[in-house]
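Dropping the structure in here first, questions after.
All protein chains but one are shown in place.
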Amino acid sequence: MIWQQLQSLVGSYPLALRGLGVTVVLSLISLVLGTLLGFGLGILRTGGNRLISAAIGAWVDLIRGTPFLVQIFLIFFILPEFGIELDAFTAGIIALTNLAACFICEIVVAGIRSVPTGQVEAALASGLSRWQRMRQVVLPQAMRIVLPPLVGQYVLLIKDSSVVSAIGLTDLTRVGWLVVQRVPNGLLVFFLVGLGYFIVCYPLIMLARRLERRMGAAHGEVQL
Amino acid sequence: MTASPSKNGTGMIEFRGVNKWFGALNVLRDITLSVEPREVVVVCGPSGSGKSTLIRCINGLETIRDGDLVVDGQRLGDPATNMTRLRTEIGFVFQSFNLYPHRTALENVTLAPIHVRKIPRNEAEQAGRELLAKVGLADKVHAYPAQLSGGQQQRVAIARCLGMRPKIMLFDEPTSALDPEMISEVLDVMVAVAEEGMTMMVVTHEMGFARKVAQRVVFMDAGAIVESGTPEEFFSQPKTDRSRAFLSKILRH
Amino acid sequence: MTASPSKNGTGMIEFRGVNKWFGALNVLRDITLSVEPREVVVVCGPSGSGKSTLIRCINGLETIRDGDLVVDGQRLGDPATNMTRLRTEIGFVFQSFNLYPHRTALENVTLAPIHVRKIPRNEAEQAGRELLAKVGLADKVHAYPAQLSGGQQQRVAIARCLGMRPKIMLFDEPTSALDPEMISEVLDVMVAVAEEGMTMMVVTHEMGFARKVAQRVVFMDAGAIVESGTPEEFFSQPKTDRSRAFLSKILRH
Amino acid sequence: MSTASLVSGTSFSMLENFSFRTIVEYLPLFGQGLVTTVWLSALSFAGALAVGIVLAAMSLQRGWLFRVPAKAYIDAVRATPLLAQLYFLYFGLPHLGFVLPELVVGILALSLNSGAYVAEIIRAGILSIPRGQVEAGVASGMTYVQRMRLVILPQAFKVTIPPLLGQAIVLVKDSALLSLISVSELTRAGQLLASDRFMPAEGFITIAAFYLLLYYGLKGLAALSGRWLGLQPARSST
Partner (left out) sequence: AGTLDDITKRGELRVAVQTQGPPFSLVGAAGERTGSSVELAELMAKEMGVKITFLDFDWDGLIPALLSGKADLLVADMTPTLARGMKVAFTKPYMYTGSTVFTKADGKFKTTEDCKAKGTKIAVLLGATGEKEAKTAFPDADIKSYKGGGPLLLDAVNNGQADCGVNDVSAVKGQSTAYPAGSFTIMPDLLSKEPLAFATRYDEPDLLVWMNLFLDQVSVDGRLQKNLDYWVNSDAWKKDH
């Protein structure tokens, strides 16, 4: 029985590869876009304009506070009622990018706020403009705080990308559901799905740990 | 009691009836003070008396509520005054150095000249090396702040200000975060800067420095200038009880 | 050159040929030093010379590699020595106070007596109030550290140590993070503690304090004890070039 | 001509026919789901805190005996989806001879999953406490446990509130996955509305509204607990 199931599973490997491909490509594109957008939002959020800052805050709350499934449904199924017709892949990328940007915005804000005010004052005192202060002084220092959780967030987003199967994309999780119909051993099938995610995510987690250790060492880690 | 402003208002720094509040707290009370070009003024007084606030106002790190503050002929708070430009004329040395930790000593010194003054990189670096040599750090050009002692960091901070060729230098307790042995390294550099004719305001309790180079000592308490005079006058015959008590405490040990 | 240990080893603190390394760095070199009960020893020397490491070894915040260190008759590193118990006999006052920010002044003072010494809460609080009154903070009993000035915080830290009724008090630059005016508040409290007959080792550059209460001044450089003697000897006729240079720098201003 | 324009002109669009009346009709069901989601998440979060504290304590040990297994567990959980973990527990445990009720499996899965993240948060919180605080505790003769309990954890707790809040929100939303193994929580109520009545917009938007409610509730709670612990009033950033 197990033997037969394994055979059947091996037969499904092209499907599995395609699913893994969709997961990786979708995540990659959204993470790159989401990072750019997230940094933009984070910088605006700390920029001192109350109105912009509050608007971004409200948007981030809305996205953090509602299920991703609903967000993706609204983009794919409800936007057409306003004349915006998107294919599933584009809708998935938009939804995931937006989600990523909101989480990354929070990380960036925390990073920027962690830079001592003295640094900003030193930059102010030497006449650097707003953008120069951000670019030359604040952001490079904020990166120490930002990088480890940023990479950690990537892992979460890659896993969240499985929700796109709701709008008809065949990602890795979806492949699991399809295969389990032929091979009625959910344990085995979803173990393999888990393994697929592990292969993608584990290197990122290692990277996050290494970054954390490097940045931590620079600040002198505490021993208990 | 206030320090006499120069009548015609030609001072490099001119406070005229300046007041500042933090919430309900009146941290600067009716400050009137004029600093002439090339003058060195030492500001002292108890903690919380408003010394830092006073000099932070000068380059606009704090804004004032009423009164006039004119620096290098330009009125602060005036829409016509370009603060970013004015700040390039004013160097500020912080108690905690505030060097950019992700940049080497040389990069700290050249960052503003390159990006603000738009000086070509190699020229700026040339000038930066000379400045670092001047403060005795020719061999630390490529060191990061974390690799420098406190005294060395503060000297880089001074070089960083000098790199912008400012007309005025402000110092906020530049030696109080330093180890005793390193204080003199920094004071020596400051004396050298003063002797080249820089206009300086220095918040410090290093009375030796005040005696050596200050033309005037200003004593503040509770946001007001309580006393002001030459170092000799101030140290030998403090006029108020408050300044006498203060001097007795800081000079005792 | 080393400080002479008491021959029969009755010292309260006995270093015998102690060495310590951080990686390849020999931060304590062959330290031999004996501190008698009720003796007050001031340790000074340039930054990085190993002063902090020396006194941190005494209550086991650092471990030593070879040599013997005997405190109150117990050998450190000996499995028979209960470090946690021994530490209750040793008070340690840090440069940066290290008060518990989530506890009031009184709670800071009573925390260890209640949990370590198992003294009933109301007794401990009674004693805590008396101690705070003794360091001049009767009115700050319920203040949180953030609501206190640096000098007040350091006095709470001293009261916190005294609350454990230690046999030995160690101070690591207790005044160097303070405003000039506040230094004397803390030094006055330390003088009072010394005069009650506490065994004390104090890392400080406050030479006034050393003159007033120290029986001995120990000068360290590069991990070794270079010179040791009474304050009068040390200040008037330093024996080595290194200590002469050091004294000239820190006494100049 | 695109179908979209054709549809928007008719009365069969999902928003135009949005039926609040049907939502009201299903409100009791949503209410039940909400209650289940709340207590389920609360229990799971308590479990996650317990798991997280143990794992954090293990991963802060110097010796490898506890540290390595803890880190391996944390990484494995973080690198794999909750779905796979849920499957593993629900269908894997019976093979080992445990048939547990769905609710128990669900709470277990959420606790074990979130526990890994909570462990990382707590570890970071503890490491953020200045070294001097630890030394002050050591110097006054406190034992490891006393230091942790009296000095480090109370301070670390403050630092960890915002990230813990974030994790709680993730957990609340993740609990929706339990409808897979027949636990009827908030999401399921919306799905029923969608499949009985074919009103997906009503179903899912109502779910979103309820989750948003929970989100703001948690946020308020975090702000309150911050104030209660004597923190600065929480910044609006979270």
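Details
We just call them A, B, C and D in the order they show up, numbering each chain from 1.
In this text, a residue touches a chain if its C-beta (ideal position, glycine included) is under 8 Å from a C-beta of that chain, and two chains touch if they have at least 3 such contacts.
Predicted, not measured: the structure shown is a model, and the values here were computed from it.
The hidden chain makes contact, of the residues A:Ser12, A:Gln119 or A:Gln136, with A:Ser12. Contact residues of chain A toward the unshown chain are 1, 8, 11-12, 14-15, 69, 73, 76-78, 80-81, 88, 165-168, 170, 177-186.
Interface residues of chain D with the unshown chain, by the touch rule above, are 1, 3-4, 6-7, 10-14, 90-91, 94-95, 99, 102, 179-182, 184, 188, 191-192, 194-201, 204.
Note that in this section only the chains that are shown with their structure count from here on.
Chain B and chain D have Cα centroids lying 52 Å from one another. Our note on geometry: chain A versus chain D, Cα centroid distance of 17 Å, whole angstroms. Separating the CA-averaged centres of chain C and chain D is a span of 48 Å. Contact with two or more other chains is made by residues 130 of chain D. Across the assembly, chain C contributes no residue in contact with two or more other chains.
Across the interface of their complex, chain A is touched by residues 59-61, 84-85, 87-88, 90-92, 94, 96, 98-102, 111-112, 115-116, 146, 160-161, 164 of chain B. Within the complex formed with chain B, the chain A residues making contact are 116, 118-119, 121-122, 124-129, 132, 136-137, 140-141, 218. On the side of chain B, the complex with chain C involves touching residues 46-47, 149, 176, 179-184, 187, 205-209, 246, 249-250, 252-253.
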